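Pasting in a structure now, in structure tokens, and then I'll have a few things to ask.
Here the complex is missing a single protein chain, while all its other protein chains stay put.
Chain naming follows the written order as A and B, and within any one chain the residues start at number 1.
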């Protein structure tokens, strides 16, 4: 994977994904030490983010590397009308690898076209955010050594969530059965079910997680934005079917792990945090070793 | 003090304060070297600050540690509606200790409730900013080895200044005599004089520092905000009693040290800066060793 850019899940094969997972596990176990010593990573967040930005920063610094960059477009030269291409070409002379988030779909791909440095897409609009998927899969693999044969629920906004679409592609590498749980207005788009049909991945469709919760190994939740509904009353009428609180927990199996890309608003009640099945913070924290391993591989330091 | 959070002065006993002061002195003398090597401190400034933020950053980096974080809420996920608790739980997986400033009173306490990492409150609204008090006391101890028996003037906005209230509590640990110098509208609140009465700390009340300046070992100044007065004319009529300029200096003793938490606006004239009694920049710079020592103690690196 040396010198590759990671813009979308399509940039990575199943073999590469498994390779990354293996290395991430080693990184988490402390095998590589300060392997980023002397390396500078640019962290270009044209669009703000705490979680992803700090996770990358922690990843780099915990491995002995350093960061330059900006946390919002307001502190960047784009205000002066500079093109993204020129910003990337310039910054390429200052660092060894670029992590970027941009509000425009395709921005990261465009960036990778103008530089020889590896680019990691940390989110481009509603499009792609591949390292989120890597840490999601890593977290699942930590809990269940093998994903083959597992039942995995994807719940919430299945229509618009890039996290869900990206995760679905990665999960399709494995012999899983998917459970799509959403209101009809936010159902999984046909192009994804067609894709799953093509490659013979099995899936079921539900309107309430309580109907299938006992079958699930993982329930991956996402937020439903009220604004997606024409009629707020309609939203209120269905919201309860996608909110996990203490009572909702009883509809899950004792080993159904609950995941969430965060930030959450109210789709998982705070009272659930203490339940041993709630692993969304653990999941977030796995961003550090996964991103470390990815950077190490792209720089050719980790083989 | 290992693993403690420092949210308010109430979190620290006199013994602990003196212990911190002793260690801070050793840190300033260079005893501990790069003791923060390999440590990552989160610097979460939901509310902007130059002085405090850069002082913490210098403290961490001078001791070989590193920083992740943000300088304003605008670059953070709270914009997406994330709760403070979730931000703290997430960031806890990225670092070893959290320094935070927040505009909401009680925010730091709330943060310390959801994480096992030590939290240092770098200001929560009008409430608490304990490390300011630590560096204030440290600076006094540098000038006078023992605070017992000293006369200490607290001047300016004694009603609203969190710096004053916090310092007053710390000073009450010692056998000092306090001189409260303020316009009536900004007098020290009764709950503080009641407290001092209870623990037998002596104090006097003045309307003009010129009346007691010769008696003081330290004169600690704070800013009076014009907006605190209903009538601006009233403000103008008293302002001169709380402004130190070259002429005002003659009303102080030759050994009355002048302190200020900074930033100042016009309560101390720039012409005073060169006077040897003006120690407010020295005081600000002491923030570095004091914060280094505190972090070292909370992380259990300094014993």
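Heads up, the rule we're going with is that a residue touches a chain if its C-beta (ideal position, glycine included) is under 8 Å from a C-beta of that chain, and two chains touch if they have at least 3 such contacts.
Everything numeric in this text was worked out from a predicted model, so none of it was measured.
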Point to revise | Candidate in contact with the missing chain, chosen from B:2, B:31 or B:51 | key: B:51
Study note, to complete from the structure: By the document's definition of touch, the residue of A:66, A:142 or A:211 touching the omitted chain is A:66
Point to revise | Contact set of chain B toward the excluded chain (per top definition) | key: 45, 48-51, 53-55, 57-58, 61-62, 71-72, 262-265, 270, 273, 281-282, 284-285, 288
Review point. Of the residues in chain A, which ones touch the absent chain?
Key: 40, 42, 66, 68-71, 74-83, 85-87, 89-91, 93-95
